[in-house]
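One chain of protein is taken out of this complex; the other chains stay put.
A, B and C label the chains in the order they appear, each numbered from 1.
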Amino acid sequence: MRLGRFALVFAAVMAVLVAVPFYFPQRYIIHICVMTALFVTLGLSMNLMLRTGLVSLAHSAFMAIGSYTSALCMMRLGWPFSVSFLASGLMVALLALVSGPIFLRIKGVYFILLTYALSQVVMLNFMEWVSLFGGNSGLSDIPRPVLFGMVFNTARQFYWMALALAGVSFLVARTIYRSALGTIIDAIKEEERLASSLGLNAMGFRVLIFCISGFIAGLSGSVYAHYMTFLSPEAFTGVMIDVILINVFGGAASPIGPVLGAIILIPLPELLRDAQEYQILAYGILLIALQLFLPEGLIGLCRRILSARWRRS
Amino acid sequence: MGQLLAQILVNGLISGSTYVLVALGFTMISGIMRVLNFAHGEFYMMGAYGVYVLTQYGLGYFPALLIGAIIVGAFGVVMERLIFRWVIGREVNGLIVALGLSVVLKALALIIFGPVELAVTRPVHGTLDLGSVSIPYDRLLVGGCAFGIMLLFYFFLTFTRVGLAMRAVAQDEKIAAIQGVRPSFIHAAAFGLGCLLAGLAGGLMAPIYTVNPTIGELPMGKAFVIVILGGLGSIPGAVVGGLLLGIAESFFSTLIDGTVSAMLVFALVVLVIIVRPQGLMGRSL
Amino acid sequence: MTAVLSVTDISRQFGGLQALSDVAFTTVPGEIFGIIGPNGAGKTTLFNVITGAFPPSTGKVVFEGTPVAGLSMDKVARMGLVRTFQATSVFRSQSVFENLRRGAMFSLLGRPSFLLRAKATVTAGAVARKRAEEIIDFLDLGAVTTNRAGDLAYGLQKILGVGMALAAAPKMLLMDEPAAGLNPTETAALGKLLLRVRGEWKIDIVVVEHDMQMIMSICDRIMVLNYGRVICLDTPSQVRADPAVIEAYLGTDDELA
Partner (left out) sequence: MSSLELDKVSVAYGNIQAVHEVSLSVRQGAVVCLLGANGAGKSSLLNAIIGLIPLRGGKISWQGRDMTGTRAFEAVRQGLSLSPEGRRLFPGLTVMENLAMGAYRQTRGDTAVSLERVFGLFPRLKERARQRAGSLSGGEQQMCAIGRAMMSNPSLLLLDEPSLGLAPKVIGDVARAITEINATGVTILIVEQNAKLALRLSEYAYVLETGRVALHGPSKELIDDPHVRAIYLGGVATA
């Protein structure tokens, strides 16, 4: 059974990943692992968009909205973490639901520009609405989550939380791609007109995916907020490019692409903190080179090698 | 009230005119090559650093502005031949490549100049008082130069052979080719010219604000809003959209405040998209 | 007899150009109805107006008693009026079987609300497979079920496109130049196929076409457009003999005078 084999592999990989902190207890390594897991989640959320044929530049803002929502729900409203966590996802999904029918009417490039403008406006609000969001100095002393009576206050616990979220996101994405919904979004990407002529309400499904994607991005923001206990608009600059780069590098055609992309790319700058400018420089060059020479990413490369070997044998 | 409105209008036109310079190049490149140059703001940034460096070497402000912008334009031509020509017509791929270039240029600026704010000496001082409306001379200079450049650009597009060919390529590249126009030449020229315009805008604004590696982000964000407002690829759209944006911002931020202004402008953009998805001026040069 | 598709006095302007003026026709059940005309006669515009790509300036389009002009393409398709395209007719990256399965599936699970009906996916999956298999038998595509649609010969792609439209369980097919780009043999095969679709599946067809040979041989009635107006609406043999039609196609003698 294929499902059985996948479940086995998935469980084994997760088990290994869960065990990582026991072998590498150093605080900075665990920090990198938390960030990687969060970017896997965010990368998968972007992957849902790309699979539908949409490039969104609003996902860094989506993550930020999730962060602020979750933090403020606990700080201002005194909601428990579990509720705040869900609220962060729902908040973004709601925004996607409201803006989607307008934004998604706009095809291709305009959608990209518009999501960029949206993210700018959102970030501007976080910067300027000081009484609520704390402006440029941001929010600090964000409470630690309590789940089932357990207080999350070590990096290790957050790693497991982020890992669980990443794992679930991966399963969600994979399930979607393998279901009727996955077939539908592939069809919309490949030949939208043809799909519509056969009775498919393409707009409805695009909004749906936008919402699911936003929901996941919001959740990743929530975990981030409570892990850092400190939020500022500045923290989200660069996320916009990272999340695209993860997909481009790994390959957007499979949910494994962004996972690989995040695992390889996110630790890099953290490991080479001293030479950050050069890191960024290399990042940029990598992005250009990948797009020109390896447009389908690592996954695409693997597939090409595999299929070449398949043909030879 | 009338005085206030006049002041708002003047401020809006001046800031709008620099937006137009950035948006013109961006929209022209997208119209001719179907490439979204997300690195456009970095060419603006290069123009500002160009003026800074050249004036440090003792050059006067205006020669520095001109030479700096020409260098930026030449660099744009090189980038087009090296990178962008491979992604012509594929807007998403072009966008990712341009994002990469934007990261590279920002990192280079950071490596060369550091994260510090650099100041360029103002070429003029003082304030012009026209009764109720007062305009600092340096602002006036920026506005005047920007409108002058727009005029020159207009003449270039309307009355020169290459300008005409650029408009023709934007409308129908294949048909332009059978008239004898070499598309690759037009692509490189348009990309370079677009970057030169961005460089000029950066150089003009350098004395007013300080210079740092991220100064290109803001005007580029504005350029996006402008092309959505005016229509991607539309030259008149960039002018109308830019001035409109400048005046709207000036109006809202004087009467309310900056953040609300940004949100109102965004609401305006969404409104335009609902009513006219192709932008105010459609898609033609 | 009741009308299936009824088009009343459609006009459409573009700028100053009158692309269609007062076009009207009504199809009857069991009919293959052809629309022809020289290039630029307004066939494509008419087709787009009927399928809702843009609304008519004046006039009505009614399908089985429901006005459809201005409705979205997918909604009209779910009502049973399915259109086919001249160029994009298949999902090139997918297998033949998958293309047909999609045709059936999209008509069943056309709206996101299907996710709320837990059983819908399961039943739709089974129905879609069954329909796809039926159509493979009907079109005799058994030998190529696993081939990538984009790799098929162009003629076969067109046939597959018809199959996908059939999979969407239409009551009527609206076809935009199905024979464009086909050679005479393929065109003849397509014509036979359309006759079988009408005969065996009881599906009405409205077809816009350039290929006279095919349209004359399969249609019950033909409407001829020229300069956006109906110049003739009759049986094929009558249409072929109509002086106005001959003039529209071959030109007149007085143009050079």
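FYI, contacts are C-beta pairs under 8 Å (C-beta built on N, C-alpha and C of every residue); 3 or more make two chains touch, one makes a residue touch a chain.
Quick caveat, the model's predicted, so the values are computed rather than measured.
By the touch rule given at the top, the unshown chain touches B, C in the complete complex. For the chain missing from the display, the contacting residue among C:T66, C:S93, C:Q213 or C:T235 is C:Q213, taking the whole complex into account.
The set of chain C residues touching the chain not shown comprises 15-17, 38-40, 153-154, 179-184, 210-217, 227, 240, 245-246, 249-257. Mapped onto chain B, contacts with the missing chain fall at residues 161, 164-165, 167-168, 171-172, 174-183, 284-285.
One rule holds in what follows: only the chains that are shown with their structure count from here on.
With chains reduced to the mean position of their C-alpha atoms, the one farthest from chain C is B.
For this pair, chain A with chain B, the centres built from the Cα atoms lie 32 Å apart. Between chain B and chain C the centroid-to-centroid distance comes to 48 Å (mean Cα coordinates, whole Å).
For chain B in complex with chain A, the residues that touch the partner chain are 30, 36, 83, 86-87, 91-93, 95-97, 99-108, 110-111, 221, 224-225, 227-228, 232, 257-259, 262-263, 266, 269-270, 273-274, 277.
By the touch criterion stated above, chain A contacts chain B in their complex at residues 55, 102, 105-106, 108-110, 112-114, 116-118, 120-121, 124-125, 127-129, 241, 244, 248, 277-278, 280-281, 283-288, 291-292, 295. If you check the complex, the residues on chain C that touch chain A are 72-75, 77-78, 82-85, 88-94, 102-103, 105-107, 109-112, 114-115, 121, 124-125, 164-165, 167-168.
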